[in-house]
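Have a look at the structure that comes next, please.
Here the complex is missing one protein chain, while the rest keep their positions.
A, B and C label the chains in the order they appear, each numbered from 1.
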Amino acid sequence: MSANATEGTHDGEWLDERETRWRLDRTWSQGRGWLAALSTVDHKQVAKRYFVTAFVFFFLAGVLALLMRLQLSRAENALIGPDLYNQLFTMHGSTMMFLFAVPIMEGLAVYFVPLMCGTRAIAFPRLNAFSYWVYLFGGIMLWVAFALNIGPDAGWFAYTPLSGPEYSPGKRVDFWAQMITFTELSGLAVAIEIVATIFKQRAPGMALNRMPLFLWSMLVMAFMILFAMPSVMLASTFLIMDRLVGTHFFNAAEGGDALLWQHLFWFFGHPEVYIIFIPALGIVSAVVSAFTRRPIFGYPFMVLALIAIGFLGFGLWVHHMFTTGLPRLGSSFYTAASMVIAIPSGIQIYCWIATMWQGKPRFATPLLFVVGFILVFVIGGLTGVMLASVPMDLQLHDTYFVVAHFHYVLIGGAVFPLLAGTYFWYPKVTGRMLSERLGKWNFWTLFIGFNIAFFPMHYLGLAGMPRRVYTYGQGLGWDSLNLVSTVGAVLVAISILILIVNLVRSRKHGEMAGANPWDAPTLEWATPSPPPTYNFRHIPLVASADPLWQHREQLPVMRGLSVDKRELVLTTVLDAKPDVREPVAKPSIWPFISAIAVGAMFIASIFTPWAVIFGSIPAAIAITVWFWPKGAPPPDEEESEP
Amino acid sequence: MERTESIGRKKARPKEAPGGHKTQKNLWAWGLDNSLDACDANGITSSMTRSRNKISFVCLSPTGGFLRARFCAALPVLFLLSACHRENRYFTPPSQSDIPPTQVRMSGLVAGEASLQFREQQRREYEGNAYHVSEGKRLYMWFNCYGCHASGGGDSGPPLMDDRWIYGGEIDQIYLTIVQGRPNGMPAFGGKIPSQQVWQLAAYVRSMGGHGPKSARSGRDDHMQRDSEQGRKDEEIKPTAEPR
Amino acid sequence: MDERSTGLHSIGDAMGRHAQDIDALWDVMLWVCGFMYLLVVGFLLLALFRRGPRRDINDHTQAHEERGLSASLATWTGLIALGLFGLTLFSYFTDRSLVQAAADAQIAIKITGHQWWWEIEYTDPNDPSRQLRTANELHLPVGTPVKISLESRDVIHSFWVPSLHGKQDLIPGRDNDIEILADKEGVYRGICAEFCGLQHSKMHLDVVVESKDGYSAWYERQLQAASPPSDPLAERGHGVFMATACNMCHTISGTDAGGSTGPDLTHVASRRFIAAGALQNHRDNMRAWLANPQAIKPGNHMPIVSLSADQLDALTAYLGTLQ
Partner (left out) sequence: MKSPRDNEPLPPQFMGTLAFLPPHAHGNRSLTWWGMMGLVAIESTAFVLAIAAYFYLATHSAEWPPDQLVPSVAAGNVFSVISVLSLIPNLWLKRVAEAEKLKQVQIGLIVMSVVGLALMPVRYFEFASMHVSWADSAYGSIVITILALHTVHLVTDLYDTLVLTALMFTKHAKGRRFVDVAENALYWNFVVVAWFPIYAVLYLAPRFL
């Protein structure tokens, strides 16, 4: 019976590779046309949408940053007024954190985790499609609001009571709070998928200690999302309830407390930084390994360091609140905890450099960005150590020193690795190489421009310049360095334009990449570029952490999965022994429709609390249809997705 | 004064004549747009907008590409228009006269065509703007309206959140009441409170009674909610979704 | 405005005990962190460009230097831990010394944050009647520890005078305080450091540290009620002040003006700046401010009051007499 045909065999006879491929292509086809485009559940397709969407938001938020730099380029500049400026920096921060940094890391996970695991699909592919749509709608909502002058203006941290009903009239902050709901819902869904994929869908033989460091970092990130994001969802719910239905969570006069917001927000907000940073560590490990042609030195230390960072990241939130007058002894504890996190970070840095020491570095663009990452990020880490100290923080808190610090951490620690990853994996995603020449330009303009833009801010902060000011007086002595900083920002913008040119040009005209252009060791390179919908024609059998370096002639694989049904193999958590054959969901339009229903409910609830009740009905219907099994069930099994 | 007519129900938004009340420097020069000018593109507003404090990203929408066109087309125009005005922060008074055309009339119940038009205009201008209403709320506390009228429930002064008005409950009538004062204790604030602030107060007073678009009204206060035992009991019996 | 007139506002210009302690900590931090950075960069460059045997994946000989690298990883980790431990200790003891209260603060000051200005109240512990209210300009005697209690009327602000001490937030519903001790006479600039809305940028504060005598003289002067205007122009300005919106929000003691929502103007002419540090206090600036405060601080709570040119001149002249 053909429905039971599996790769390698057909009714006991061998299927040749051609036939296998043809059948798999047919079985896993995502279809054509706009309906198919909205229905796709292919994790790579969804991830590409994440990439593009997040990059567009990155670009837009970058434009806002440029506007702010123009405004600050001289004292008493009248280019932008306070109302717009406040919206600009709020939008810049919110977009960069919620609509760019986290989603692009999630997108990266959605694309590469299944490939590195050697599986055919991500766990819960329909949920994955749903989470992308929710993210997209949330982002669009925020930016449409901004275009309509309903842009939030209370800062990306939205401290109460400034963001509360009395001091933020209108709907601006409500849109911000709902955007949080959208993106966190999306993020939480992705986290569940990543955990399930990594724990249950690794290729047979890929025991935990053979997992690439990239997978470890994504696993830690996913766990951090699970435990950090509920906090901000709760906080933003409290906020929007204070604003819309008159609760008193943050109203001191009625027993509420303004600092409750800060605790909840930073209990999320600090892990958030690590949620962005830890995947970047995974990228760096992958790139360093591939471009020095060595396995990463000290693999167990690296894994332990990642996990340690994940845990410690939850113990630091109070260091954002040293100036609020909390008990000093408690604060000192957070100083110590914040400093301790430098140890695992230091170990990681050491292990990468040690790998470079042993291996034969190849100075391609990805490695350049990694070197840039180390040079820039370590500065950010060290200024972080300074800020962890209570007395230092009393002086430096909320100054431009902090602005410099976290841009060194986030651009250094996330954007540089992301660009390394972009140059590294673009061939896998598109099948073509990015231009090395433009890549080098991209790197040097970014590296130089970034330092020109942000290094002077350290000094500005020490010179007393506070954050979030739309202008500053003449005679305060802040003019010239601000101008320098603006020049640097322009250089960064040029660098990003070079990147865009490179990305667009190479899509059509880049050199063909082939399956493994860098001779990298992990499983995503064991399949053609770009990978087929089903990722792997045969499920790899893994015997080491660097399977493609171990096997040069032939790749050990397992046969036996169906070629006529969407199937993948579940393995055991620790040793990755094959355990269960799991059906995979087919494309469906219902995640998209559900996302619309949920989005409509969220947006309507800004205007009336009743929307939560009435809006949940269409959402429930849509989600039910999504889960309801379709078609006649086969004798003993049918496709579906929980 | 320049007014433009609506292209449909509810869409008309009076805009003020050109005047020297731009608080922020012109962004045109930098090629930046103003969302109100996006309204202009729809032929709704007048030639001049009051506050250039918005960059329009309608042309740079977040998704880019194919989604953009579809998305822009789907934007409900009405929403766009109301949002433009509702969320603006107007820091300076309009340059044209905002003194009600009809003069002192104690009953305030009869109004001519001109004053009806004016009333409509001021309602849209002030009641329809979240910032004005919230400024009115601040001034309500600052100028101690609270002292006599409490949070609208009334105390030694009459309540402001019901439908019973001695001297008229329209925005221009409330304006005149504040400016001229009324017998039995309401002082005249004319000359003591600048005209725009009086309008803001009047808009806030109107919003206490549930007038004006809901999305422009203020949320709860950041101080004690209960002025009196009575108010407390009311709230216990029936929690309101829209607390004052 | 030149740099001298704004007062010192840099963390490096530490003129108070607390700021000096923190500055000392900064120096240590800078050296330790700088040293660590150089180590990293040196190791990185060496790792990338060193000559000598390198092995890639095809070379299966067990790397000889593996052991050496492991040992130096331990050293490196120990070095980081040691450095951090030292810094934590140093930070901890600095913090102890910061919170060590001086025996008895001799002057009690309360600062209340408003959107977007500072209200300052002095109380004389010995004589409650000698209480005074001023705004945006804090006067302190040199070498005297002062305890300032910090409150907010609306949103969260943060009190920060970089030359004297770190910041402390003013949070509605909470009582915070900060102790400062200025060692040198001079003028220092205070800045609101927590984002507080539209005019967060223009919410500055002048701290004038004087000799003890100078301070007492200032205090006595500030306790006086405003002297009645002498020349006719100022007289007219007084009339304008009382007849228009001004006295709804501002107090001038000795007159009928008793508004409490705006800064106390009894001695406004004695202050160095107006509008919370936005403008130097002289005639032209005052007139421009009165004519259109929204052009100078868009969104601030002082409305545009329509006054004729004559009225403006008179009002400016009157306020100029309030020394």
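Keep in mind that, in the parts below, a contact is a pair of C-beta atoms (placed from the backbone, for glycine too) under 8 Å apart; a residue touches a chain by one contact, two chains touch by 3 or more.
Model, not experiment: these values are computed from the prediction.
K.L.:
Given the contact definition stated above, which residue among A:T247, A:T365 or A:T486 touches the chain not shown here?
P.N.:
A:T247
K.L.:
Looking beyond the chains shown, say which of A:L460, A:A526, A:A545 or A:A597 touches the absent one.
P.N.:
A:A526
K.L.:
Where the complex has a chain not shown, which of A:V63, A:I307, A:A515 or A:A611 is the residue touching it?
P.N.:
In the complete complex, the chain left out is touched by residue A:A515.
K.L.:
For chain A, which residues lie in contact with the unshown chain of the complex?
P.N.:
Residues 6, 8-9, 17, 123-124, 127, 188, 191-192, 195-196, 199-200, 204, 226-227, 229-231, 233-234, 237-238, 241-242, 245-249, 251, 254-257, 260, 263-264, 267, 431, 512-515, 526-529, 532, 537-539, 541, 548, 551-561, 569-570, 573, 578-583, 620, 624, 627-629, 632-633, 636-638, 640, 642 of chain A touch the chain absent from view.
In this section, only the chains that are shown with their structure count from here on.
K.L.:
Counting only chain pairs that touch, give me the topology of the graph as line, ring, star, complete or other.
P.N.:
complete
K.L.:
Please work out which of A-C and A-B is bridged by more C-beta pairs in contact, and write that pair.
P.N.:
It is A-C, judged by the count of C-beta pairs in contact.
K.L.:
Taking every chain's C-alpha mean, which one sits closest to the mean of all protein C-alpha atoms?
P.N.:
A
K.L.:
Please tell me the distance, in whole Å, between the geometric centres of chain A and chain C computed from their C-alpha atoms.
P.N.:
Taking the mean C-alpha position of each chain, the two centres sit 38 Å apart.
K.L.:
Where the CA atoms of chain A average out and where those of chain B average out, how many Å apart are those spots?
P.N.:
42
K.L.:
Any chance you could list the residues of chain A touching two or more other chains?
P.N.:
Those would be 81, 83, 161, 166-167, 252-253.
K.L.:
Listing for chain B: what residues touch at least two other chains?
P.N.:
23-24, 89, 222
K.L.:
With touch defined as at the start, can you tell me which chain C residues reach chain A in the complex?
P.N.:
1-3, 5-6, 9-12, 19, 21-22, 25-26, 29, 33, 36-37, 40-41, 43-44, 46-48, 50, 54-58, 63, 65-66, 69-70, 73, 76-77, 80-81, 84, 87-88, 91-92, 94-95, 98-99, 115, 154-156, 158, 160, 162, 165-169, 171-174, 176, 189, 191-202, 204, 277-278, 298-299
K.L.:
If you look only at chain C, which of its residues touch chain B in the complex?
P.N.:
For this pair, the touching residues of chain C are 154, 172, 198, 243-245, 248-249, 261, 292, 294-295, 298-299, 301, 303-306.
K.L.:
How about chain A: which of its residues touch chain B in the complex?
P.N.:
Result: residues 52-53, 56-57, 60, 63, 67, 70, 78-81, 83-84, 136, 139-140, 143-151, 161, 164-167, 169-172, 242-246, 248, 251-254, 607-609 of chain A touch chain B.
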